[in-house]
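Apart from one protein chain that is not included, each protein chain of the complex appears where it belongs.
Naming follows writing order (A, B and C), and every chain is counted from residue 1.
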Amino acid sequence: MSFPIYYEDTDFSGFVYHANYLKFFERAREHVIGIDFLAQMFKERLHFVVSKAEISFLKPAVHGDKIWIETTAKIAKSPVVEFYQNAVHESSEMLVKSVITIVLINDQRKPQKMPPAFIEHFERQAELINKGYHL
Amino acid sequence: MSFPIYYEDTDFSGFVYHANYLKFFERAREHVIGIDFLAQMFKERLHFVVSKAEISFLKPAVHGDKIWIETTAKIAKSPVVEFYQNAVHESSEMLVKSVITIVLINDQRKPQKMPPAFIEHFERQAELINKGYHL
Amino acid sequence: MSFPIYYEDTDFSGFVYHANYLKFFERAREHVIGIDFLAQMFKERLHFVVSKAEISFLKPAVHGDKIWIETTAKIAKSPVVEFYQNAVHESSEMLVKSVITIVLINDQRKPQKMPPAFIEHFERQAELINKGYHL
Partner (left out) sequence: MSFPIYYEDTDFSGFVYHANYLKFFERAREHVIGIDFLAQMFKERLHFVVSKAEISFLKPAVHGDKIWIETTAKIAKSPVVEFYQNAVHESSEMLVKSVITIVLINDQRKPQKMPPAFIEHFERQAELINKGYHL
């Protein structure tokens, strides 16, 4: 998943505002999981929420840079999924590294075991990711 | 309603990112209407949505500036409310002027006549605004 | 310019947060003008700023919708450019209409006549837009 840095992404230091990487990573996760799949889950009142984020900001990006989000996922122990997500400059320089842990919850905000249909769907997607197919 | 300009509000031009004024105006409207009142409305599946916005950007603000949001409201014709909202620098210089039109809708997204309880609540708030009490 | 609606774009009403359309329109303008061109301008300490925005919100969009930003531009009278920008649902339904007026300023925040190189560049882009080529 690749995109340019827009005005909206920067702050007055000239660099990408740090919190925006969490947005970029989340956009990439939505593509990996599948936006239609998430919309369907929402109808069943299930949500993924971020439970933990560890982010290392190595180099800043500026307006006009093109960056790439690399995503690798691992079903750690249902209902927990770990995403290893990096923001990479088009020059291949690593900008930001992260481990984002997400959990499936229901609308009473309780962790929810992942339904088999989800695990199957997810493994299909994960396989694509591991094969380096860009979702 | 007064607050300082943070890093997050700026873009790399050094000025407040234009779309953020719509956020500032909305925060001010939430205070004028009452955040608890809005939360209650939401439970009854009613929402205010912006149907129209006319915004003139006269002068830019920068990081560290303190700005003030002036809000005047008028129930145009139920379910329509017009908010005249300005962003004013603490030096009293006018930065941004706007007219924001909002409409009450239900969860089928249909315009909804305002319940009498809301009009009463709103008039009480509007009176406070007109008296110059800062909500 | 087409993209899906992400979690980050919505608010708890379930719809796209109204201020985000200004971001979508700005992203589309950056593509129309050219992100590299804007980065070059910035080095010469020139900026486009929004001086006026008139936006009509006709229909809401929700998470998972795919929307399209249509952009038509007109050099009104240098240094002013008017952009007619619409957000259109992939079903072709019009969601949001806008007229966004931008002005070229220098780093003393003074309006700046557009350099001939810019007008030429812009006309080339505008021609592409008018031909319906999607930038």
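Criterion: a contact is a pair of C-beta atoms (placed from the backbone, for glycine too) under 8 Å apart; a residue touches a chain by one contact, two chains touch by 3 or more.
Bear in mind that the values here come from a model prediction, so they are computed numbers and not experimental data.
Participant: Using the document's definition of touch, tell me which of A:Lys52, A:Lys74 or A:Lys113 contacts the absent chain.
Facilitator: A:Lys52
Participant: Under the stated touch rule, tell me which residues of chain A contact the chain that is not displayed.
Facilitator: Residues 12-13, 15, 18-20, 22-23, 26, 42, 47, 49-57, 59-60, 109 of chain A touch the chain that is not shown.
Participant: Residue by residue, what part of chain B touches the chain that was omitted?
Facilitator: 4, 6-8, 23, 26-27, 30, 35-36, 38-39, 42, 63-64
Participant: Applying the definition given at the start, please give the residues of chain C touching the unseen chain.
Facilitator: Interface residues of chain C facing the absent chain: 7-8, 10-15, 17, 19, 62-63.
The rule is short, and it goes like this: only the chains that are shown with their structure count from here on.
Participant: Taking each chain's centre as the mean of its CA atoms, how far is chain B from chain C in angstrom?
Facilitator: Computed from C-alpha means, the inter-chain centre distance equals 23 Å.
Participant: Provide the C-alpha centroid distance between chain A and chain C, rounded to the nearest whole angstrom.
Facilitator: Using C-alpha averages as centres, the distance is 27 Å.
Participant: Report the inter-chain centroid distance for chain A and chain B in whole angstrom, where each centroid is the mean of the CA atoms.
Facilitator: Centres of chain A and chain B (C-alpha means) sit 33 Å apart.
Participant: Spell out, as numbers or ranges, the residues of chain B touching 2 or more other chains.
Facilitator: In chain B, 12-13, 15, 19 touch at least two other chains.
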